[in-house]
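Structure first, then comments.
Missing here is one protein chain; the remaining ones are kept as they sit in the complex.
As written, the chain order gives the labels A and B, with residue 1 at the start of each chain.
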Amino acid sequence: MNSAPGFFSETFGKLRSDPLGICGLVIVVMVLLSAIFASYLSPYDPLEVDVYDRLASPSWQHWLGTDQLGRDILSRVLHGGRIALKVSLVAISISLAAGLVLGMVAGFGPRWLDRILVVCFDTMRSFPTIMFALAIVVLTGPSLNTVIGIIIITSIPTYARIVRTQTQAVRDRDYILAERAMGASTARILRHHVLPNIAAPLLILASMDVPAVVGMEAGLSFLGLGVNPPTPSWGAILNDGYSYLRNSPWPIIAGGIPLILVTLGFTFLGESLRDIFDPKLRGKGGDSG
Amino acid sequence: MTGPVLDIRDLSVNYRTEQGMLRALRNVNLQVQPGRIVGIVGESGCGKSTLISAIIRLLAPNAEIAGGSILWKGSDLLTLDAKAMRALRGKEISMVFQDPMSSLNPVLTIGRPSTDVQHRDSRSRQEKRARAIRMLERVDIPNPKEQLDRYPHHLSGGMRQRVAIAMALMTEPGLLIADEPTTALDATLEIQIIHRLQKLQRDFDCSILFISHHLGVIAELCEEVVVMYAGEVVESGPMRDVFSTPQHPYTRKLLECDPARIAEVSRHLPVISGQLPDLVDLPAGCVFCERCNQAIEKCRTERPIAGNGSHNAACHLVNS
Partner (left out) sequence: MNALLTVNDLQVRYPLDGGLLPWTGRNRPRFVDVVHGVSLSIRRGETLAVVGESGSGKTTVAMALCGLAPVRGGEILLDGVKVSAGKDGYLRPDRRRMALMLQDPSGSLSPRMTVRKLLAEPYRIHPGHSNDPERSALNLLSMVGLGAEFADRYPHQLSGGQARRVSVARALALKPDLLIADEPTAGLDVSIQGEVLNLLSDLQQEMGLGILIITHNLNIVRHVADQMAIMYLGRFLEQGASGRIIANPRHPYTGALLAANPSADPEAPHQRIELQGESPGLLNRPPGCEFHPRCPRMQPDCQAAFPTSEGTPGEQTWKCFHPLPGAVKNP
């Protein structure tokens, strides 16, 4: 999928002029790097218990203090980032891929197929996430993969719906007609002419979905439906912190900060990218005559 | 009143773009006398949209007035504040656009904007409605009373355009600016609009500034014509004179290219070879020089200025 000439350099150039966008980019990069290099950056083993130093306030030995089992919160948060990263990457890419296929088929294919698919999407979307999660967990038991699975199933209909609308918008455009007139197969049209023209807004959507997915995982883990202790997901950290809130506020704060940062960072970046893409699609600027 | 209602003097407008300063209009002079129909002829890139936007003071944010003045009945529009300009727009200076749907709100029935546009009058609702109905009759809309309650998409393109004209004239403006109002319509509808405009102009005695790239329509409707190319006025004068004895090489070639004027049927139609100059990086000398087959040395170095006289052109060959 080729994009405009010097795509990244052009986009990056425009991004430079938007302070919020730069802010978002910096945060996102920081979060990503810290997640990838969590093992190297963590001063302690996140699972290491130190009963004598429980619920300590932040100090030079423990920048974010310790939790109820004396584990270093900073290390747990860093490793939690890794989990958040894994969950969002896996869940979003699978949902996006499946949503793309289903959405394009619904938007471009025969009417009857579209109707069936739409009914499926709407049915899936009408399940309240938490109840759905509870039901699944009862069957399979709580685990990270369960969380990922739940997120995927609840996200696919949303992506598929959006892809469907975008595909429908593009379907009747002249350039698609021209390709059909040349005898191009539906697969070819979808792959080369529909997909590249709907991809940009989708990628932005997906990137802005990261905080939502991370939040979902945190929420599910908070409720005990997700990762098993002692795995340090942000939701688990929050859960622990909640129980010991009266003793020390630091675990909650420490567990909440990364969530806030991720949300802000991806949102700023995503919105900035969206602003960049919209006017560009409109062509030449400062036109006269 | 004596003197022109609209007097544009030496107007220059630039756009700030990524590539640099785009000089969209350069030293444009244009006059509209009271009760006259003036046509602006030009192709894409000639600056006519910028000119209109400048007159009604709705230029894009990256535009700047680089010089000149736009005198409306003596006062310079460029010095008016936003409030004064708003008072003028729609009351004294009205507009009709190419796409009638852009002036008609699709979720309102025709009646709403037709009465709203009279908001400065202190008449009663019924009176405004009655006035709207009379206006619709004047543009030959059948059953105007029922049409007031219909939505724009119920009407055909030609009818929508006539409604737009009726609304524009409802406030009895001094000047009606029509920006390519017939370009999107078929020839048969085009004639209907032209005839209505002629009739209404006589009835209201307003002036009309009519922009089009369709030479035939200009010839049919306009008494005077201004020819624009790449941001400059290259020729202006009475329509008959300009179209029968064009002075500027561009006007001449433009008329030659019009397939309707080519008497002998030919498979090979004339064109004006070459392209518009880069408005950011303008060449010195005459802006049409590169595409002109009569260019002399002076054309490359010195920018021509329009001559005096009612029919004049900005061309060294004519003025020296």
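The rule we apply is simple: contacts are C-beta pairs under 8 Å (C-beta built on N, C-alpha and C of every residue); 3 or more make two chains touch, one makes a residue touch a chain.
These figures come from a predicted structure and were not determined experimentally.
Student: Where the complex has a chain not shown, which of B:Met21, B:Met101 or B:Cys257 is the residue touching it?
Tutor: Touches the omitted chain: B:Cys257.
Student: Touching the left-out chain: which of B:Arg86, B:Arg134 or B:His153?
Tutor: With B:Arg86, B:Arg134 or B:His153 as choices, the missing chain is touched by B:His153.
Student: Looking at A:Arg16, A:Arg115 or A:His192, which residue reaches the missing chain?
Tutor: The one listed residue touching the chain not shown is A:His192.
Student: Using the document's contact rule, name the residues of chain A that touch the chain not shown here.
Tutor: So the residues of chain A touching the missing chain come out as 1-5, 173-175, 177-185, 188, 192-193, 196-197, 281, 283-284.
Student: Would you write out the residues of chain B that touch the absent chain, in ascending order?
Tutor: 43-44, 151, 153-154, 156-159, 186-192, 194-195, 213-220, 239-240, 243-244, 253-255, 257-262, 265-272, 275
Note that only the chains that are shown with their structure count from here on.
Student: Which whole number of Å gives the spacing of the CA centres of chain A and chain B?
Tutor: 52
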